[in-house]
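Right, I'll just put the structure down here and ask away after.
This view holds just a subset of the chains, kept in their places.
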Amino acid sequence: MIIVMQSEASPEKADAVVQRIEDMGLKAHVSRGEFRTIIGAIGDETLLKPEYFAGLAGVESVMPIMKPYKLASRDFHHEDSVVEVGPFRAGGDAVSVIAGPCSVESEDQVRTTARAVRDAGGTMLRGGAFKPRSSPYSFQGLGEDGLKILRDAAAEVGLPTVTEVLDVREVELVARYADVLQIGARNMQNFRLLTEVGQVERPVFLKRNPAATIEELLMSAEYVLSEGNHRVMLCERGIRGFDKSTRYLLDLAAVAVIRRDSHLPILVDPSHATGRRELVVPMALAAIAGGAHGVMVEVHPDPEKALSDGPQQLVPEAFRQMMAELGPIADAVGRTLQRAEI
Amino acid sequence: MIIVMQSEASPEKADAVVQRIEDMGLKAHVSRGEFRTIIGAIGDETLLKPEYFAGLAGVESVMPIMKPYKLASRDFHHEDSVVEVGPFRAGGDAVSVIAGPCSVESEDQVRTTARAVRDAGGTMLRGGAFKPRSSPYSFQGLGEDGLKILRDAAAEVGLPTVTEVLDVREVELVARYADVLQIGARNMQNFRLLTEVGQVERPVFLKRNPAATIEELLMSAEYVLSEGNHRVMLCERGIRGFDKSTRYLLDLAAVAVIRRDSHLPILVDPSHATGRRELVVPMALAAIAGGAHGVMVEVHPDPEKALSDGPQQLVPEAFRQMMAELGPIADAVGRTLQRAEI
């Protein structure tokens, strides 16, 4: 950690910083320059917090050198982590495709979709039973009935399921029905929920909040990992941007940054990011070419009648077409598009 | 609601949109232009959702005319809402100052701060007992012990308290100790938590998420209001920006927009927004001049030793100075700075 003193700070103030560093069992290294004094703290920086120093008299700024996460970091786990979900893998060389409707609406809808997803080769079935909605007046999901519908439809076609959990009191319930627990973008920093899903025997699919830095996403993963659940998959789904041509702003470079800094699998959700059907497929292809471990896309047999997110859901035929295009892209980057067997 | 058809959409597709509008008991108004057909839905738009139309074949875009919130809207409640908290009011002409440490750390710390806040005229005491922290390795708050310390210190000086609740399972607990329940920025769209605090007899202090639009903030308020709890105060605390000179980007124009569109009190937290002590006071003055109903600022007797957010906490003397400067600003805009009596 580097601590930069203000230009007018007295030597005593620098001494106080040094003292605090040494009190923590680390070594301090002082550089007195012409304009400013700079102090380096040498040792295991994870013992330090910038806030221990930023408030000290005479301190201008504090720059951490090390990342604040450990279990999520590639520094401490060099190989890609691979999360096994049913017969499929997420991470490493595998390319995964998670697909299904935004919301579970009815048995028929989910069954039709499940078959379409499996037939086209999708590897997991998604569908929301508990829906976080901006408006209290919007459809909030079918709850436990939705979980059952999803489980049954998936079982029929042999796919594992991914579904969102949004309440600490429902983690156990959702874990009874689903194979993977999704933490939605709005709950990325619901730390109590992260702690709870860190304690169950289910892989976690953690979506980036639209205001979160990559580091904050990895810190949220750290909450889950530090509870002992090592099966975490990350998902980029668009951050806030100023151009209203797309719903959110898909940050594909985040995929490359995460692959450099972390060993965790990182997938991309182009449906929520763009909000427009015609942009979903090009962004899915771009994601895989850019190094993502997979995509999550919304598929609905009849998007015109969808109770949520109609304009961004693909019809089964469009999904099939997307799968056909993804294969050659995965090959081109030396990876393997996994496919459900029919 | 206005539905714009794609230029190449067939008349049948427009007819299908009209049919859906009429099925909902509203009237449709069709304008066939040279380039495009445009359809207006006439009637109570709160019955409609853009998503019912955006997914229909041939639809290019859907533009709602009415706001999606109702109870939070000034259209349905013309007068400013005033929330009473102990002997003080928030909203209308009153200017409120909520102050205290970021985290409750010890009895001494909170007592000293409480006295300083009261002596300078502050109207509510804040302090975090349950802390949402980006890192699982950071100080997470003293929990129930912290709630007790805060309550006791506030009682000694006769101030009401504001503290954050971040878990649906702790709403009752926090409500037993605190006068006002704060929903932190990261939980602004934790809809289950909003629903829970909508059901207790405590005013709610709802902070804007750094990625949230003003409309989304008001929709989150609508969750609380629609459960029957009408005592909601809003708080602008900075959104995500690209310039790292400040921690977040304080959006003061949001105050003016909210005062135009909603009747709810809106306060400003310049401490979290800027992250730097020397910027807190100018932004507090700007907030009140720009129409805010008050400010929330962090005060700590010894910020150098603070366990969180040291660099942005004011020492008691700086807080006293800020109060002295706020009075004339409130006067200048024809409002009343409330002051605790000593």
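Just so it is clear, A and B label the chains in written order, and each chain counts residues from 1 on its own.
In this text, a residue touches a chain if its C-beta (ideal position, glycine included) is under 8 Å from a C-beta of that chain, and two chains touch if they have at least 3 such contacts.
On a predicted model such as this, the values are computed, not experimentally measured, just so you know.
Shown here are 2 copies of a single protein sequence; counted across the entire complex in this file, the number of copies is 4.
We adopt the following convention: only the chains that are shown with their structure count from here on.
Subunit B contributes residues 46, 49, 51-52, 54-57, 68-69, 132-138, 166-169, 186-187, 189-192, 195, 209-211, 216, 219-220, 222-223, 226, 239-240, 303-311, 313 to its touches with subunit A in the complex.
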